[in-house]
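This report concerns only the one structure given below.
The complex is shown incomplete by one protein chain, all other protein chains being positioned as in the whole.
Per-chain residue numbering starts at 1, and chain names A, B and C are given in the order in which the chains are listed.
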Amino acid sequence: MLLELAPDDRAFRDEVRAFLRERLDPSLAKRVREHGRVSAAELVQWQKTLYRQGWFAPAWPTEWGGAAWPALRQYIFDEEYHAAAAPPVIAFGRDLLGPVLMKFGSDAQRQHYLPRILASDDWWCQGYSEPGAGSDLASLRTTAELRGDHYLINGQKTWTTLAQHANMMFCLVRTRSDGKKQEGISFILIDMATPGITVRPITLLDGEPEVNEVWFEDVVVPVANRIGDEGRGWTYAKHLLGHERTGIAGIGIAKREIDYLKELAASVRRHGRPLLEDREFRSRVARVEIELMALEMTNLRLLAAPPGSGPGWEVSMLKVRGTEILQEISELQLEVAGCSGLEVDAPGAARTRGAASARYLNLRKLSIFGGSNEIQRNIIAQQIVGG
Amino acid sequence: MLLELAPDDRAFRDEVRAFLRERLDPSLAKRVREHGRVSAAELVQWQKTLYRQGWFAPAWPTEWGGAAWPALRQYIFDEEYHAAAAPPVIAFGRDLLGPVLMKFGSDAQRQHYLPRILASDDWWCQGYSEPGAGSDLASLRTTAELRGDHYLINGQKTWTTLAQHANMMFCLVRTRSDGKKQEGISFILIDMATPGITVRPITLLDGEPEVNEVWFEDVVVPVANRIGDEGRGWTYAKHLLGHERTGIAGIGIAKREIDYLKELAASVRRHGRPLLEDREFRSRVARVEIELMALEMTNLRLLAAPPGSGPGWEVSMLKVRGTEILQEISELQLEVAGCSGLEVDAPGAARTRGAASARYLNLRKLSIFGGSNEIQRNIIAQQIVGG
Amino acid sequence: MELVFNAEATMLRDTMSRFIEREYSFQARKRRLVLPDGFCRDTWKSLAELGALAAALPVEAGGLGAGAMGTLIISEACGRGLIVEPYLATVVLGGGLLELAATSVHRPLLERLTEGSCLLAFAHSEPESESDFGGITTRAMETRAGFSLSGRKNAVIHGATADMLIVSACVGGAAADSTRLSLFLVDRRDSALQLRGYRTIDGLQAADIAFDGVTVPRAALLGEPGEARPVIDHVLARANAALCAEATGAMQSLLERTVAYLRTRQQFGQPLARFQALQHRMADMAMHVELARSMAYLVALQVDGVDATARERVVSAAKARVCIAASFVGKQAIQLHGGIGMTDALDVSHYFRRLTAITRTLGDEAFHLDRFAAATP
Partner (left out) sequence: MELVFNAEATMLRDTMSRFIEREYSFQARKRRLVLPDGFCRDTWKSLAELGALAAALPVEAGGLGAGAMGTLIISEACGRGLIVEPYLATVVLGGGLLELAATSVHRPLLERLTEGSCLLAFAHSEPESESDFGGITTRAMETRAGFSLSGRKNAVIHGATADMLIVSACVGGAAADSTRLSLFLVDRRDSALQLRGYRTIDGLQAADIAFDGVTVPRAALLGEPGEARPVIDHVLARANAALCAEATGAMQSLLERTVAYLRTRQQFGQPLARFQALQHRMADMAMHVELARSMAYLVALQVDGVDATARERVVSAAKARVCIAASFVGKQAIQLHGGIGMTDALDVSHYFRRLTAITRTLGDEAFHLDRFAAATP
């Protein structure tokens, strides 16, 4: 932690540390730290461990089984979690759907879905992006025609992360095509086992099928699966985007990655000495470390500030700088790996020397997905320039 | 020179070197090299020395007293000229007005003005920029009303470099205000001694009055002072902008500045050793040196290529990268000078420790004037993206 | 964690804001610059009356006890208002040395300082020590009556316009241990000083000072002889923290001015603020300002509270990051203003010059990056 903690926060941190020490499989943690492959089954198993501890949903209210920690505790948890190299939670259900259900879902929807998210009984994927829409999310074209008690869904989603493992999707669909494009969008939950759905993995530049195309051909979805009112899906989805998100800056992960970078650089020699002792290299590492300190302090200031008192573009800044820092670190790791790091580890096999390049290539996504960094800079500028 | 010269070019280079060795006052060269102050009288005297040698106008045709050297010779001359730290020529008359006169001027205008430019008998300033126009040059508002055999000029120019020393100005004025803004602009020569002209120096952030505001109040200028047709001034002025300009990249100056930077860095100590031997510093200097090599090679390729065979945005690239390199070097020089370099040398006095900061501050202009680097990048993009 | 201003801090900030608004318009600042000293002693008195000079000092030393957060708030205001009075030189450096090194003998001097009736400057850096403010070679030879000082100090901030100088020196002959420093109070008007004052690019004052056997009484010694190094390091750390806060204030002003200019300035038929390339530049400026502000906070929280190693590490991280921000924000503010930004007549160029000076004062980006890396495992 950048700043000293109060005694009770320190005790909390120690409790988190102890839990991770006891329950997190060291070989899994080693793989996470070294950018190895983690299977879907391992992830679910780990999430269930968190669930049994009552820590799967740090931000959720207690009435829905969350830990309801204040922001600083969530931050401390996050830091310890990533320092221990616990696998990242697949958070679409917990962080994106959960809050929408709590605020806009019906009682029946909440009682059915929220406990299942908490227990990782469902694997949710997010059906927002479409081919041709890009950053202009609202121009989506997948249609849902109302046919009595069900919708008939036709169209295509893309960039759907890990849809190949998902049994459920929350999805934006067009229920009306006239008027403003943001209107006429509805928010719908889809069982991935419904006939007419085709999932086709997209191989990315690191060779991994991390995202998917999902096709809908006359897919029948009960009207009961719609969240809130027809035509208000855009509002529901947007509800989240402005929210403060503790983890978006990726501070905990970046710290671990810098540690790992230094460990790697200490084991490689240049000019007859460990690369880490090379002044020019060390000075480039120092730049990133300082950048990360500044971002962490910014994040902490935002957590401490009364809601709404910030400049208004915090989340965009945390996203932009957080992703740039992670990309920068992965580039330094690639540099340390040298030409040996160019090896492609066979698909599905354990990662060996190819981890650095696979990671570097994969992280190109950070500045593109989740609202490209260009879009984030547009947002920041708009807020600064104002009306 | 980056590449080896043919024997006759080598002989030419030696001739230029010998001339500079013999005729350039070493104390003046030292001042130029160390960013000292050079007076207007010294400049004119030096330009007359070049004139007597027949080398004041390397690019002009011989019929007008120019040297008419091929591009490579001009380049060699430029390199030697700046390596010797000869003072930069005040080139508004020679490089900007001269070619316009040759192509669009009347016989009388050419015979009167061109020899006077060549001999530095006139000091020309350029009246293009106006307050409020900025990069949008064509939105100029200074008016010239035709009154029989003369124009009556009213308005204001700004950023007029060294107008306080000039006896003549070439000027863009608005002779018609309807229609497209580029039309209705005329190109006029003005004697600065004409009643109604007020020149007010603008102190820049380095404390120097390098540019001026020039006010016109019912200034009477003979129609005979107009170049070419009324309303075609924009075309005449633009004629130059696309032209290849050997010197625009500032290669020769940048090379000298890097030499000087290294000399300074060798004389300052950090960590008990000359700063120049500090690996991290040396590596930043190396980056600029390499950047300069790449730009020089690009410049040489363009000089060697048949006219019109380049990508079409050469001049913009040379301007952008050339100015960025010069700014970068001045920043490194400021770093070497340390906090002692913050001293302001008294106005008009010899420069001592304040040279580095004065230079650094002054060079901010490079990316703003002469078509800002943003405008240059717009131009490059437009040419790449095309129609 | 004190990440949000408490009531006292908010009050101090508001006091400083009102002061700047009332007394420190750009025109009023210009009038101060042409005074003989280059600043205004009456303004200094006003700052004393507002409590600004005593704010950071501990209550037991006659201060208001606002500590490093107080220094941050006042320095940030100095940055916003481009204040030319010697807050850094007199209060942060001079006052800090008096607070940390002095015995009760020097308490009256501290009182005169907080009243605004005695200006101090710290004569420490030397021609050869400039880049890393180590390796002091000024010597103090013990004499019967006290000490005789010999050496050269350069770039002493406000050195020619202060009333008293605090001079660092090693006690002993040429073989004296340069890590064992002592501090001496010297009257700036002492005719034995060879003092060359000059103006710096930011409108402030500095001086080069030669001591050629300048004698001072034994009472001029501040604290224990040879024990001043930790105090000096601590005070220089505070000064760098203050510079970080001051830079943040200046950057915030530049950002606001740039945004306002681009909103009104029309080119090619629309406000410049509509051009996306310039929008992204503003976004980057804003992020730099915010990240620099965070570092200024971080260093203020830790400069007095952690051990020397941790302190130097965080100070260097903060100063390096602030230098990067100051350079970017300053250059972009000029660039986006275009020609008008280059002129002395607009405040933008003055903010830029002050930021440029800050990046060169008490260690530059390269120095602090290096020191941070060396202190980081």
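Here is the rule we go by: a residue touches a chain if its C-beta (ideal position, glycine included) is under 8 Å from a C-beta of that chain, and two chains touch if they have at least 3 such contacts.
Every value quoted in this text rests on a predicted model; they were computed, and no experiment measured them.
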item: Chains in view that touch the one left out, judged over the entire complex; value: A, B, C
item: Option touching the unshown chain, where B:267, B:283 or B:352 are the choices; value: B:283
item: Touch list for chain A against the chain that is not drawn; value: 129, 134-136, 158-159, 202-205, 207, 211, 268-271, 275, 280-281, 331, 334-335, 337-344, 354, 357, 360-361, 364-365, 367-369, 372-374, 377
item: Residues in chain B touching the chain absent from view; value: 2-6, 72, 279, 282-283, 285-287, 289-291, 293-295, 297-298, 300-301, 304-306, 311, 313, 317, 320-321, 374, 377-378, 380-382, 384-385
item: Missing-chain contacts mapped onto chain C; value: 275-280
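Simple rule for what comes next: only the chains that are shown with their structure count from here on.
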item: Far-end chain from chain C, centres as C-alpha averages; value: A
item: Whole-Å gap between the CA centroids of chain A and chain C; value: 43
item: Whole-Å separation of chain centres (CA-atom averages), chain A against chain B; value: 53
item: Multi-chain contact residues (two or more partners), chain C; value: 370
item: Chain B: positions in contact with at least two other chains; value: 280
